[in-house]
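Heads up: the structure comes next, in structure tokens.
Note that this complex is displayed minus one protein chain, with the remaining chains in position.
And then chain A:
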């Protein structure tokens, strides 16, 4: 079976592959991905394999009156058709935080595209056609699609009789979770304010738009279990949700990560995992499911759209007095990660500023809109768009420079968050702003080329040839943001790493085995760098990620280098201690330094901290194998108090600042982002090239939200644009120059002092771009993505 998929983990490393941390080691999967040779989960194949297909609801809210599968079953080549009634156990739902999502619709469909039935057939086309023959009779129900309709007196309840852990504390059953934070006395502080600025903001529904659609292959095992090869973000979380539905113990559901084509949060929830396993167990044959692009838009959760109300006060000399805000997130039909997104949105709603008196409320709604959950930035993106708009507005009201105003109120190490948590590691917010501001501005009128016609590629509209400079106005804008790293609010967030050290063909070799999902972030590269650094070996093999080793937690929340990287470091240290013990046993009598000196492993040798070589590591190990599996935890956090929001909720904070330079065709409302400079503190850059890649990628995703990316949902809660024809993501012509300035101020609580980096650049990118568009146009622009209609006013 292993031959059906190649992953980055079982490829030999290329050039520059033998360096430790701090080096820009090249990724083992890089060349393959660029040349199109990398095997993604959708490329898997198995002899005798069947294809699964999912029949989905055309309605956003409807009762299922009847389902007739007989015509589908009668079609030649069809092996199985499953509906809710065919589920094998009493566990018929799953979910990340609440178990509220039906594996297959249970008499009601709650959103457009909800899975209703499954087909397995010997050809994907046969499966699809058979699914079209399933007769489902629906009775449409009124939809809940916004706060007013969700909380109306006679509002239909999405999940009557809730029994989740937030059910008893929410003000309305259509509210998934509500997190207030009260600190100080905002009303009293407001009386000290010379100016009070309010604003109402809106963030559209962004999609992760990963390029590799949901896919996987389930192979029934001889022991009645199943082997599942799948592209996911967190193998063990999938496993915990899959096994009960199948009625199998977890050890009989063996999961292996297959090639992942991007994730950005969209693979944190299950998609086809349980479906493929059910079909495989039912038919006794391997079953592959691959969503197409259209289906992918229904196959994963999106970023929560949000409405945000803010009030800030400030004194004449530019000090913020207080902040009040209310954030309403649309969670859609099922909870997914909504409770945690609420926690983030509320606890980070102040931004990276010092404001002692605050009144905050964040809620997520249950509606019939598409389910929303994890996406890069996770609740902090929405808040950042609003509070940064407010910062510009307050600065303008005070007649102050927007950067100086931010710097004047910027948090530092020692600042107390609205949750009461003291920020106990560097928080260089003012410095990051200073750095992006100090960069030279890109030259003006770059489209002009001596005497020739305009180079339209450098203009708004690009190749579409809409302007040769007419109507074009430049604007510059700034933003800065704060993101938490790791899982928060008391979650037992750990990662496991197994490390084996042995001699192979005379050379010491380390094997690193974790369940970390490599989704493109470069974790496998960094793990090898860590093992080389800690064990002083050249050769490191990265074992494929699977559930034969303990959980690595999720590849999300900017946590994997910190957490599974930390676990690899931690286990390597224990392995090194064992190896040194072996050395002392074997060679201790030959040299006193074995007993007295601090010993290190370097270049395949045991050396003293003074640099004296004591032995070859290969000789120390001999025929012995050192093999350890250990868990690694970050320091514990606490839940936020449900009334006051107080609590040591977050592990670490991460900061980035952007300066955007845009050119706007003010007559047509088209935008060209000319440059998007970013400065970010990363604690320690384990792989500087990867760091820059993450920052540029996150910045571009933020740009997408600013000017084009939105899933459009109509008032009947139906998705209008589930395709890359109409869900637009930035092309290379939309992607500006992105100068990156990396700061490395160590966080003493973290391995190597590193800071999780993947999300912070996604936060401030969006508000910086919009701030620049506001500067160019003089418009208020309260909503992203900014559309041409918002700029032209028609």
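As a working rule, a residue touches a chain if its C-beta (ideal position, glycine included) is under 8 Å from a C-beta of that chain, and two chains touch if they have at least 3 such contacts; residues count from 1.
Going forward, contacts and distances are computed from a predicted model.
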### Message
Suppose you had to identify the omitted chain by its UniProt name; would it be "RNA polymerase sigma-70 factor, ECF subfamily", "FAD binding domain-containing protein", "FAD dependent oxidoreductase" or "Sarcosine oxidase subunit delta"?
### Response
"FAD binding domain-containing protein"
#### Entry: Contact with the hidden chain (one of A:198, A:464 or A:737)
A:464
### Task
With the full complex in mind, choose from A:37, A:140, A:455 or A:726 the residue touching the hidden chain.
A:726
### Query
If the hidden chain were put back, which of A:164, A:404, A:573 or A:734 would touch it?
A:734
### Task
Taking the full complex into account, find the residue in A:34, A:148, A:450 or A:794 that is in contact with the omitted chain.
A:794
### Query
Footprint of the hidden chain on chain A, which residues?
128, 292, 294, 457, 460-468, 470-471, 667-670, 672, 707-708, 712, 720-721, 725-726, 728, 730-734, 787-789, 792, 794
